[in-house]
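Have a look at the structure below before the remarks.
Note that this complex is displayed minus one protein chain, with the remaining chains in position.
By written order: A and B. Residues from 1 in each chain.
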Amino acid sequence: MNREAILKKFEPNLSNILYIMHDLQDNNPEKYLAKEDIEACADYLNVPYSYVHSVASFYTMFSLKPRGRNIIRICESPPCHLMGADSLIDYLKGSLKVDIGGTTKDGMFTLELTSCLGVCGVAPAMMLNEEMFGNLTPEKVDSILDKRRKEI
Amino acid sequence: MIKATINNVEIEAPEGTSILWAAKKAGFTIPTLCNHPDLKPGGQCGICVVEIEGIPGLKRACMTPVGEGFKVKTHTPRIMATRRQLVELILSNHDTDCLTCVKNNNCELQQLASIVGINVHDYSRSGERLPIDRSSVSIVRDPNKCILCGRCIQVCSNVQTVDALAVNHRGFDTVITTAFDAGLGNSVCINCGQCVVHCPVGALYEKSATEEVWEALHDPDKFVVVQEAPAVRVMLGEEFGMPTGSLVSGKMHAALRRLGFDAVLETNFTADLTIMEEGTELIDRLTSGRNLPLITSCSPGWIKFMETYFHDLIPHMSTAKSPQQMFGALAKTYYAEVKGIDPGKIVSVSIMPCTAKKFECQRPEMNASGYQDVDYVLTTREIGRMMREAGLDVKEMPDEPPDDILGDYTGAATIFGATGGVMEAAVRSAYRLVTGKELENVEIKPVRGLQGIKEAEIDIDGTRVKVAVAHSCGQARKLLNKVQDQIAKEGKSEYQFIEVMACPGGCVGGGGQSWGSNMAKRARRGESLYEEDRSLPLRRSHENPSVLALYEKFLEKPNSEKAHKLLHTHYYKRSTVDGKIKPAS
Partner (left out) sequence: MNLVRNHVLISIDAGTIMAGARAVEKALVDEINRQGLAGEIAVLETGSIGATGQGVVIVVYPEGLYYANVTSEDASEIVEEHLLKGRPVKRLIMTEMPRQQVIRKEKAGLLKEQARIVLRNSGVINPENIDEYIAEGGYEGIERAFTELKPAGVIKEIKDSGLVGRGGAAFTTAMKWDFASKAPGDPKYIICNADEGEPGTFKDRLILEGDPHKLIEGMMLAGYAVGAAKGFIYIRGEYALSIERLEKAITQARLYGLLGENILESGFSFDLAVMKGAGAYVCGEETALIESLEGKRGHPRNKPPYPVTEGLWGKPTVVNNVETLANVPEIIRNGAAWYRGYGTDKCPGTKVYTIIGNVATPGLIEAEMGTTLRDIIYEYAGGIKEGKKFKGALVGGAAGAFMGPEMLDAKMDFVNLKEYAAVLGSGAILVMDESTDIVGMLQSVLHFFKHESCGHCVPCRLGTKQLVEIVDRIAGGKGKVEDIESLVKISEVMRDTSFCPLGQSLNLPISSSLKYFRDEVYGRVQQPA
């Protein structure tokens, strides 16, 4: 979908800014809000370019730099910490050879941290794109990511 | 009225008064950091916290209205300890290289640290060093000094509606910067410098040209000329501890001469010239009825703002250059010719209350003389530093006149420095140009003062001219939205002539003024300019003998072909993303 078509889905009210940015980001193949996205949003809502950037940079679900094709968001909140999230995060950093916020060399995965996902009953948990996974172990994470690699 | 006690001192205050102001009334100055008298309190720093009997916790004095019967304490041991902790926290994320900081001795954080008594430093400096933004020709931004008080955002966004700077990211990573950190030079920044004069610390300052000017002054091959803007003569004294608004025209000339400038000339001279050019333009427009209202073009911050946000009004803009640039074009042509100096050896320096003038002089089209017309722009602060370095104290200087042939000025020129001044000066001369008679009472009071938008109806021998004056880009935006609206709906605007100055108060409130300024100080400086106007023998631009000589010997007449080549300019459309010139479509 082109940017114009996305914008047209919403009334040009400032209160729609988060919705618009969610959609623009999803639509961007590099899963981020590019300068052109910010500019299009600013023009459509008739607000300054710097304003849109400022709002986008506040919320963790938006990225202002290119990301991989899949976003891993692993929870580091106290409940997941209690159930061993730390070692899982270390494992992921090692196996993907990236730091938090980094993207794998093949552009397949970006590793991010997230606050509580609200699925603490199955801690430790993570989101892969829109999908949630719980009761994670290194083996389980490997198989989830392998499956995703094969799907593409 | 509300009755309360501050540290047991009884006070009465109107409802809605903040505890901060109520305490001041009782004689107590509560320390603050993020608060600024001209801006809305944001509550960022928490330094002004006080105790109110019966209310748990501490309250911010800046944003808590004093309530009936409040018993406020402003400096209990608990409060003082808390303040020290907060200052220590601020210092944990602030470059404390005070001795080499541009704000040394003028820094509000430095003063605060001394007031609350910081003598130990518990917390290690945390966070990475961030790159300093030097992309702008006018303003440098050092995020390592920024304390995120938000004043710059408030002026950039609310007062000026420029929105170059914004708060980005969040938490400890919060940084005030341009979108995608592109830098002020690659943004919609209009270089007005209001962020600079509102910054309590050394995070924002002008890009200095003092080194280059020192070099030129000591280069025997160069002939260095200097011009001083109208507002500088009521600001420079403050750099030397004189009362706000002290008028120091003569002392300023003397100090500049002693600093080594080869010719001390006057922007005021070209202010008078501007009136001749712009006044003639106004008469032409009024006669033809085309492109009304005419809008003034002296303020370079306003020009970039217009090019970015109101470029559809370009046909309405006066094509007259600003006084600074008219001076620049004449110094390397007319002046060089008359004085027999090789224009290639002239270094043209201007002393301005303004940071945007640094941008203006570097605009590529500003080379009518065949050279860059104005080489270096120094703010009032920079020339103050240079004078102090040379051991010169303006207070102690004798009064000296400027040099000829670009030095004479009238009272009409000097009031350019205050909002409404250009309008008033233009009317004084337009009256003569239209009617052939002199305006009896030259003081046009309705366009003076600090009200946001001022309007007046001028009777020029039966022709009624409706004028409006806006200062600050936010007020200009309001006024011009109305103009656009009227033109769209009725085909014409109710106004025939509009003056816009980018900064609140006009040039006396410019981004190059002394540190620690506020609206009250701007008002006082403006009054001093009107005083000088009253004290001068000539008060109408068309009476300036040197201007008349210039036309006679060199330019022929206002708006002549030669005048157009040297004294007029054109404008561009600019992008609302990066402020760059958009290719003509």
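The rule is short, and it goes like this: contacts are C-beta pairs under 8 Å (C-beta built on N, C-alpha and C of every residue); 3 or more make two chains touch, one makes a residue touch a chain.
Please read these numbers as outputs of a predicted model, since none were measured by experiment.
Undergrad: Consider the whole complex, including the chain that is not shown, and state which of A:L92, A:A123 or A:V141 touches that chain.
TA: Hidden-chain contact among the options goes to A:A123.
Undergrad: Return the single residue from B:C45, B:A320, B:L406 or B:A563 that touches the missing chain.
TA: B:C45
Undergrad: Determine which one of B:G54, B:G171 or B:G436 touches the chain that has been left out.
TA: B:G171
Undergrad: To test your reading of the contact rule: which positions on subunit A touch the chain that is missing from view?
TA: 13-19, 21-22, 45, 54-55, 58-62, 76-79, 81-83, 86, 113-123, 127, 130-135
Undergrad: Since one chain isn't shown, list which residues of subunit B touch it in the complete complex.
TA: The missing chain touches subunit B at positions 42-46, 49, 57-58, 60, 63, 82, 85-86, 89-90, 92-93, 122-124, 126-127, 147-148, 167, 169-174.
Just so it is clear, only the chains that are shown with their structure count from here on.
Undergrad: How about subunit B: which of its residues touch subunit A in the complex?
TA: That would be residues 157, 163-170, 178-180, 187-188, 576-577 of subunit B.
Undergrad: Taking the touch rule as given, give the residues of subunit A at its contact with subunit B in the complex, in rising order.
TA: Interface residues on subunit A, with respect to subunit B: 35, 38-39, 42, 48-54, 57-58, 64.
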